[in-house]
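All protein chains but one are shown at their positions in the complex.
Labels run A, B and C following the written order; every chain starts at residue 1.
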Amino acid sequence: MAGTEGKAGTVVFSPHIHNRSSIEKIMWNVVIALVPAALSAYHFFGIKSIIIIGTSLLTGIVTELLMCLFARRPVTILDGSAVITSLLFSYMMPTTCPLFIVVSGCFFAIAIVKWAFGGLGCNFMNPAIGGYIFVTAAWKNFSTCGDDPLSVFKSGGWNAVTSAHFENYLNLFIGNIPGTVGEISKLAILAGLAYLVLMRVLLPVIPLVFLGTAAVFLWIFGGIPAGGAFFTGNPLFQLLSGGIALCACFMAVDYVTSPLTINGKIIFAVCLGILTSVIRLWSDFTEGAFYSVAFMNIFVPLIDRFTRTRIFGYGRLR
Amino acid sequence: MDLLKITSASFAAIFINNFVFSRFLGFCPFFTVSKKPYFAVIPGLAVTVLMTLTCAVLYPLNHYVLAPMILEKYLQTAVFVFLAYLITQAAQFAMKRIMPYSSGEIFSYFPLLSSNCAVLGAAFIIINENYNIIQGLVFSFSSGIGLTLALLMMSSVKERIDSPHIPAAFKDLPISLISAALMALSMYGFTGIFK
Amino acid sequence: MKVKTKTFGIGGIVIDKWKFTASSPLIKTHVPIQVRLPMCQDSGKPARTLVAPGEHVEEGQIIGEAPDNDSAHIHTSVSGKVISVERGSGFGKTETDIVTVATGGTIKNWYGRKYDTDDLAPEQMISEIRQAGIVEMDGGLDCWPAQTNLSLKEGKKADILIVDTVESVPYISAGHRILLEKTAEVIEGIRLVMKITGAGEAIIAIDEDKADVAGIISFGLIGLKEMRVEILKSRYPQGCERELIYALLKKELPAGKVPRDLGIVVENTATILAIYEALVFKKPLIERYITYTGDKIEKRGNYKVKIGTPVRLLAEEFGMPGTFGAVIAGDPLTGMEITDMNTPVMKGTSGIVFLPKYMNYKVLDRPCIRCSRCLSSCPMRLNPAVLADISREENFSESFSLGLSQCTECGCCSYICPSSIPITALIRYGKKVLLQKGRNYNGRN
Partner (left out) sequence: MKHFVLGLAPVLAVSTLTINGIGMGLIFALTLLLSSGLIFLIRDHLPEIIRNSISVIIIAAVVTLIQLATVHYAPDLCASLGIYLPIIAVNCYIYYSAGVYPGAEAPLKTFKACLYIVIISVFAGLFREIAGKGTITMMIAGAGFTYDLGKSILKDISLSPAVVFAMPAGGFLIAGLVLAFIQHIKNISRRNKTWIC
C-alpha cells in the first residue's frame, strides 16, 4: 500500500486518494489535439506530408526507446511525450525537406535536447524547437520553406504577395497555401487548441497574449522595414501566415518549458510576441516564432524565480 | 546617423557576436556561474567595467607609445597581458574593499582573474579591427553587457542542469556545454538584425 | 433566499464528497470487550502511566498524567482490569506506553446530574477542561489539547470565536450529525466557550452542502445576538483554520502565528460538545463520535464509540468489505493508514474509512512535468513541487523563501498531481528534517 517507499516512509503518509489524472492522459490529449493539423496536411499536400510525419514519428519512438535503454530508465514511449515531440518537429518541416534532415533533427530533439538533460520534465528547451533550430542552422536551405506567403512577403513586399495570390485571408486561414507540413491550416491548429482548453489541459493565456502582442507590434512596426510609416503593418496577414499560430498554440504552452505562474506566463508571452516580430521584420530568418520560443525558454527558470507568488502569511508580519 | 551606427554595433556585440557564444571568450566565468541571478549579474557588471577600463588604458598605450616606437609587433602581447593582469588584480582588491561581505561569497568561486581572457580579448579585437577609440569603448562595454547576458542565461539554466535527474555521463561540464550549444543556436536567430 | 457564500482565496480543490452517512443518525455502540489506550494522543508530550497490570480501574479514572500544561490527561474509557502495559510505536508518533484494559465492572451514567456552570470563572473552566483531557477533535493526528487553544495570554480576551463545522473532507459526517441532533447542546457549548475566552462574537461556519443544518442552527440562534451563521462554499481545505479565518474575516494568519495571537479562537463541533459535557456533566473525554464508512458496508453510519476501541472490534460489529484498498483512521486526505487492525480509535480519530481498491493512492513518482497544477491548488500559495524536490535532496538553503514550514499538509498537491509524486509526504519529511536541524519557520537557528 501507499507509504513505506523511499525516504518519505518514515513519516505519516497522506493523502490516500488521488484524482486519477496522469501524464498519459495529458499527453495523449495533446496528441489528439495535434491530429487535425496532420489531417489538413494530408488534405493539402497529399502523401508527401504523411511520409515526413511518419519518418519523424518512427525516429522519435526509436530514439526514445534507445535513450531509455541507455539511461537505464523504464521505457517511457507510452507516455506520449516522444510522439508529441516528433509530431511537432515534423510539422515545422517543409514537404520538400529531405528525409535525412527529418531523421537527424528528430534524433537531436529527443536524444540531446530532452534525454541529455534527464528525460521528460528536465529539459529547459522545448525538444521540437531544439531540433528545429538545429536543422535550420545546419541545413537552412533545405529545412525552411521558400515559397510560403511570409517568405514571399519578406522578399518582395505586399506586391509580391498579391501577385502570388496570397491575399485571400480565407485561404490563409484554411491552409490552402504553400508552407510547412503542419503550420498551414490555422483552422486545424485552433481546433486543437480549443480541444485542449475544453479538456482543461491548459489555460489559453500564453497563446492569446503571444498572438495579441505580436499583432500589436507588427501593426505598429510592420511597415518600417519596407520604408513605410508607423502603424502601417498588416497584423492579420502576419498572424495568418507562417508558423506563429502553431508555435503559440503548441510550442509556447509546453508545460515543461513555460513559466509556472500566470504572471510569469504573461511576461513570457509578451517577450515572445516582441521577439517574434523583431526577428520577422529585421532578421535573416523568415519565421521568428520558433527562434523566439527557443530564446525565451532559456529565461524560464529566471522568470519563475522572479514571479514567485507571495506566500500566504508572509509579508504581513506584525 | 552616427548614433544609430553605434547603437546597432553595440547590439550586434551583445546578441550576434556575443563573447561567449560566438567568440569563445570568457569561458571560465560562464561555466562556473552560480544559480543565483544576483551572483551572475554583479560579476558580469564588474567584468564590463573592467573591460571598458582596460580598453581605455590599453588603446592609448598601443597608439601613442607602442605604435610610434614600432614596438607593437614585439611588445604588444607582453605589455597587454601584464597590464590586464595588474588591472584585474587591482579591481579584485578594490571590490573586496568596496563590498567586503558579499564579494567574498561571490568572488570566492569567481575570481576576476578568470575573466582575463575576455578582458584581453576585447583589447586585441579592438586593435585587430582598427576601431577608433569611441568604437573601441562602445565595443568593449557592450561586449561586457553581452557577457553579463550570457552569465544570466547560464545562471537561469543552471536551475535545470544542477538537478539530480541529469544522466551520470552528462553531469556537470558536458551538459553545460550542450546547454551553451543550444543557447548559441537560439541566438543564431538574431543574425541579420544589426548590421 | 440566496445566501452569499464565502470562501478563501487562491488554491483548494473541489472534491467528490462521498458522504454516504450524512443521513444516518448518531448511534451509541456496545461497550467493547477491551480497550487499548496509547499514552500519547495529542501533540504534547506522552502522559505518565499511573497504573500497573492487574490493577482495577473505574470508568473515567485518570490512568495517564499529563507532564505539562500543553499535554492532555488520558482517562480509561471502561471499567475493568488492566491486562498489560506495553511499549508500542505506530500511530505516526514516537514510542509510548499502551495500556490495555479488559472490560468488567460498572458502567457509569454520566448524564445523571447536571452541574451548574454559571458561577464558574474562566480559569476554573479551563482547569476542568484540562482535567477532562479534551483535545481538538478535528481529525488531525497532531491535535492540540483544548486548554492550550483556549487559554489566551494573560489579561487578553479573544474577539471572535469561529465554530468550524465545515467538514470539507470526503466521507466524514459525524460533525454534521452532531450539529443536527445536538443543536441545543452545541449552542450551549458555544456560549460556554465564549465565556471562557471572552469572545464577544461567535461565527458558526457552515458548508453550503449542509443546508438542513443551517436552517436548524439559525432557528436555535433566535434571540442570541452574539452568534451568527455564515455559509461557506464547498471546497477543500476549507476546514483548515488559516483558510477558514481568511474566508470569514479576510485576514491572513501571519507565518509562525496561531489564531489566538490575532484574538481568534477556532473550535470545531465535536470539541465544543466535549467541552459542554465536561463542564455540565463532569464527563471526561472517554467517548467520541466517529464515522464508520466505506463502499459496500451495510452498517455504515455515525457511531458514538469508546476511545481506545480497537478497529478490529468495530469491524466485527459493523462488518467490513471483502476487498478494500486501505483502512484510514481519519479522513482520506489528512488521515493515517491503519496497517494493524488492533489500532485503537483515538481522541483525534474522526472516522474509520474503508477505501475501495480503485481509489487507493499509488506512488508512481514519475518525473515532474511542471504542469503547475499543484501550484494553483495550494491554498498557502507555495510551490509544492519545488518543496518536494528540496525535501527529497535535503537541501534547505532556500527553505525559508520557498516557505517550507508554511505548508499545512492539506494534501491538495498530492491529490491533483498527474505524475503521482507523493508531494505532501515528501514535504512532511522535509519539515521533520528541518525541525530536527533546529530551525524554526524563519530559517534561523
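Please note the rule applied: a contact is a pair of C-beta atoms (placed from the backbone, for glycine too) under 8 Å apart; a residue touches a chain by one contact, two chains touch by 3 or more.
These numbers were taken from a predicted model, which means no experiment stands behind them.
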Inset, instruction - Please identify which of the visible chains the hidden chain touches across the whole complex. - result: A, B
Legend entry - Touch criterion as defined above, residue of A:V31, A:V62 or A:A138 at the omitted chain: A:A138
Inset, instruction - Check each of B:K36, B:H63 or B:K171 against the chain that is not shown and name the one that touches it. - result: B:K171
Inset, instruction - Over the whole complex, note the residues of subunit B touching the chain we left out. - result: 21-25, 27-28, 31, 73-78, 80-82, 84-86, 113-114, 116-117, 120-121, 124-125, 128, 168-171, 173-178, 180-182, 184-185, 188
Legend entry - Sites on subunit A contacted by the missing partner chain, in the whole complex: 98, 100, 104, 112, 116, 134, 137-140, 142
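FYI, only the chains that are shown with their structure count from here on.
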Legend entry - Chain with minimal offset from the mean of all protein Cα atoms: A
Inset, instruction - Find the geometric centre of each of subunit A and subunit B from their Cα atoms only, then give the gap between the two centres in Å, rounded to an integer. - result: 33
Inset, instruction - Any chance you could list the residues of subunit A touching two or more other chains? - result: 118-119, 121-122
Inset, instruction - At least two other chains touched by the same residue of subunit C: list those residues. - result: 367
Inset, instruction - Name, in rising order, each residue of subunit C that touches subunit A in their complex. - result: 9-10, 13, 15, 92, 141, 170, 242, 246, 252-255, 257, 325-326, 328, 332-337, 339, 355, 359-363, 365-373, 375, 379-383, 392, 401, 403, 406, 409, 411, 414-420, 422, 424-426, 428-429, 432
Legend entry - subunit A residues touching subunit B - in the complex, by the definition given at the top: 71, 112-113, 115-119, 121-125, 130, 133-134, 137, 278-279, 282-285, 288, 290-292, 294-295, 297-302, 304-305
Legend entry - Footprint of subunit C on subunit A - complex, ascending: 1-3, 5-8, 10-19, 21-23, 25-26, 79, 118-122, 255-256, 260-261, 308-314, 316-318
